[in-house]
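Got a structure for you, written out below as structure tokens; questions coming shortly.
The complex is shown incomplete by one protein chain, all other protein chains being positioned as in the whole.
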Amino acid sequence: MARKLSYKMAVNEALDLEMTRDPTVILMGEDIVGGAGSPGEDDAWGGVLGVTKGLFAKHGARVMDTPLSESAYIGAAIGAAACGMRPVAELMFIDFIGCCFDEIFNQAAKFRYMFGGKAETPVVIRAMIGAGYRAAAQHSQMLTPIVTHIPGLKVVCPSNAYDVKGLLIQSIRDNDPVIFCEHKNLYAHEVDVPLESYAIPFGEAAIPREGRDATIVTYGLMVHRSLEAAEKLAREGVDVEVIDLRTLSPMDWDTVIESVEKTGRLIAVDEAHPRCSIASDITAFVAQHAFRALKSAPQMVTAPHSPVPFSPTLEDIYIPSAETIAGAVKKTIIQKMVAA
Amino acid sequence: MARKLSYKMAVNEALDLEMTRDPTVILMGEDIVGGAGSPGEDDAWGGVLGVTKGLFAKHGARVMDTPLSESAYIGAAIGAAACGMRPVAELMFIDFIGCCFDEIFNQAAKFRYMFGGKAETPVVIRAMIGAGYRAAAQHSQMLTPIVTHIPGLKVVCPSNAYDVKGLLIQSIRDNDPVIFCEHKNLYAHEVDVPLESYAIPFGEAAIPREGRDATIVTYGLMVHRSLEAAEKLAREGVDVEVIDLRTLSPMDWDTVIESVEKTGRLIAVDEAHPRCSIASDITAFVAQHAFRALKSAPQMVTAPHSPVPFSPTLEDIYIPSAETIAGAVKKTIIQKMVAA
Amino acid sequence: MSDNPFPVDKAGLLEAYRMMKTIREFEERLHIDFAKGDIPGFVHLYAGEEAVATGIMMHLNDRDRIASTHRGHGHCISKGVDVHGMMAEIYGKETGSCLGRGGSMHIADLSKGMMGANGILGAGAPLICGAGLAAKFRGDGGVGITFFGDGAANQGMVLESMNLAAVWNLPVIFVCENNGYAEATSRDYGTAVKSYVDRGAGFGIPGVHADGTDFFAVYEVVGELIKRAREGGGPALLECEVIRFFGHFEGDAQTYKAKGENEYNRANRDCLKIFRAKVTEAGVISDAELDAIDGEVAELIEDSVASAKAAPLPSPKDLMSNVYVSY
Partner (left out) sequence: MSDNPFPVDKAGLLEAYRMMKTIREFEERLHIDFAKGDIPGFVHLYAGEEAVATGIMMHLNDRDRIASTHRGHGHCISKGVDVHGMMAEIYGKETGSCLGRGGSMHIADLSKGMMGANGILGAGAPLICGAGLAAKFRGDGGVGITFFGDGAANQGMVLESMNLAAVWNLPVIFVCENNGYAEATSRDYGTAVKSYVDRGAGFGIPGVHADGTDFFAVYEVVGELIKRAREGGGPALLECEVIRFFGHFEGDAQTYKAKGENEYNRANRDCLKIFRAKVTEAGVISDAELDAIDGEVAELIEDSVASAKAAPLPSPKDLMSNVYVSY
């Protein structure tokens, strides 16, 4: 049984299902209840954008507001995970990671290895990513490359509500620390989502569109822009395959390589900044491992090497568009023609 | 007039020269004086490995020990820079960046852009990087890809004392925030260094060895391992060019591309973890911009996707060796033969 | 007109009133225009807290520096940032204080000693230590003031900074603007201690309270602290109890507040009304004089909106400008 569900409500539903199933699942974050101690409604907010609304009413003390202390409460989530709980901590915007980065990359990520395999840290850190909200330089970043760089972390970035639900459930059940990235500009996006619980395994990319002529590899919001680009190109007779990575760490390299071996052309699309990005990661891996399959120079489409601008006019051109992506695809095709 | 100078003493000399030249240059860090308030020698340490030894004796109050509060003092350095000083703050190990990351990536890096070009933040953050010191997972990281990813930061990683001196002087004079990475396993390494002051411009790679058959692009300690590999290969008749990037942001793409256009083969060598690394950054850029020049699949040599192990046996194989690098070079050559 | 019983001369009182009124008018107008959909992004209004910014900034000049918060309009205006530039900035225009690159949460003007509103809670505290350090090295008697809310008071970097400022004996004042809420969370939930002032003792700095709805209370208390800091006496912590008239940000339904809370506060704890009552009752300033300022301020804000709306958008070709000083 499925029904239309928004990306945002899929987060809520996954949390609800797992909290119901497993009493060790607890939630914490700033205003995820949203009204603690205040004279009016105790759970007025349910998260700054209402994502966790209703969970406090249902699960009570297992949903906790926190003081404004990211190091302390993200660290506490990690510590509780090392002690047998399954905390899901919300870092409101991933941009705030600078206030708790040590706990994430030096503690959670390294416990298992550093302790000789004797620790498990099943913590999930949910965070909003992405530009387009007119939220300016400190509330609009991706930072996915930074967390992906760190061994010991798993990184999840769903593009739609179906994946949100299955991947968040998997994240909570997973025994490693997971950074679960929610693109704020997808919160209202709806797709069919089953009522029942299901988990999507990590490291399995989706192929929302098959094609023969070129492979776009991407994730998050850019999946939609890429599909738009692919549709445009289809009208021009170019048949593009779009790969939605879904998880950035682990990566489904097999699917990527297989596709490029089929199409011979790669376009890596990333909303993050260009340097040491997911786009460069994909491109480099493919260049090394499927070099002979490449018919033309792989192309990267990323945000520019600049902070996210506030002004809507600038922010709109800051985020890679379907046009830019289509342009990059064409580049891979024209090149080949030139070469041929 | 030149004489042999160690990498470590080159840091000291550059700081001394710039402090002497410019009264707005101040230093701060944990134990960079090293004995503040203690009953014995006030400047007993001069930094945990003695890098800043003697500077307090010479420059007095402009060299400051700090409390154990990275957010506070790194942030203070950034704030002072925005108010007209030229602070050089030491973050003892770059691994501690998690305790002050916000101030670096959300404040220093973004001020200029966010404030419409109306701020200058001439701060230098010196930090030790790299493995090989038996210092385990939290004192051995590179993290160069993380800082390179961030627009607004400049990232410098010298491989020898000559470059240390010229690049640190440039870093202090530069009007943007600079992350100055010192590889702790190069501190004892000596080369000829002029007595006088000189600045090396950013974005100019060095070519410590020219060659025709393949291009190794690297930085830091890996320059030496790559040169070793090149020497080995020379004895087998393979003529390798080695590019020492010196600065990771800005990057000297011209030199990289030019070399690959000459040799047709790329090996990107990075002591950092593989995902979203400097190696992948280089490889992807070359794949996109010099695709037709590539005669074979570019190769990446990096540390593994794991924290740095303590045990010397493991740490030694963790760090890319000259053998591994040579092996990767051969792969680019053999491939071509197979293809030819 | 009778003798002036206040610690500020008449010109100063008029200036202070104008500052407060300018902030209030600026915010009330943003509230309306945001609701209309004219303004993009996150907008956090300072209305209700004007006496704090003003009571402090009346002691400062351009050599003194402040590091502000996400709720920074009031700090900006009272520190002398151009209102037209601010309004244009909030509208994302090229004529904005930051060329439209920063928006409401990132207005800065270093020439006025305003080091920036900040989207990161508590981030101003380390920065202001740097400003204090610079002032100390220059020996120019400058001070630095950082602001943070009752929520941000629990950020580690704020707490670290108090110790650092004390260790280095910096001319820095830490101002906690306690408006009772961090977003929707009550101050009483998020902070275990009744008074933030109690934290001063743990960092070796004096801590004092002020009623943030009373310009004179703030002005006098902070005046002592600033004087002490200028003279090398070191840092201090000031907690001001204030009222946030609007929601956390525009669009907030405020159901976490008590019924009638906003109305009660508007009626009884409005720092502008309190100021007006004091200065008119003392017979130092007449209602007519203040009304005249109200009129001028209304015109200024109206004009700033009109020119912001008319101003050009940033040019797409400048997307990458100013990432670096030179690149």
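So that you can tell them apart, the chains are marked A, B and C in the order they are listed, and the count of residues begins at 1 in each.
By definition in this document, a contact is a pair of C-beta atoms (placed from the backbone, for glycine too) under 8 Å apart; a residue touches a chain by one contact, two chains touch by 3 or more.
Computed from a prediction, not measured in an experiment: that's the story for all the values here.
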Omitted-chain contact residue, chosen from A:P67, A:G166 or A:G220:
A:P67
Which candidate, A:L15, A:A77, A:L266 or A:I333, sits in contact with the chain we can't see?
A:A77
Out of B:C99, B:M114 or B:I129, which touches the unshown chain?
B:C99
Among A:P87, A:P274 or A:P312, exactly one should touch the missing chain; which is it?
A:P87
Where the missing chain touches chain A, by residue
24, 26, 62, 64, 66-67, 69, 71-85, 87, 102-103, 106-107, 111-120, 151-152, 154, 174-176, 250
Mind pulling the chain B residues that touch the left-out chain?
30-31, 34-42, 44-45, 48, 65-72, 95-96, 98-99, 133-139, 304-307, 309-314, 317-318
Identify the residues of chain C touching the omitted chain, counting contacts across the whole complex.
154-160, 163-164, 166-167, 189-194, 198-205
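Just so it is clear, only the chains that are shown with their structure count from here on.
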Most widely separated chain from chain C, with each centre as the mean of CA atoms:
B
So, what's the distance in Å between the C-alpha centres of chain C and chain B?
40
Roughly how many whole angstrom separate the Cα centroids of chain A and chain C?
36
Inter-chain centre distance, chain A versus chain B - centres from mean C-alpha coordinates, in Å:
30
Of all the residues in chain B, which ones touch at least 2 other chains?
102-103, 106, 113-114, 151-152
Overlap residues in chain C, where contacts from two or more other chains coincide
96, 98, 100-102, 106, 118-120, 156-157, 323
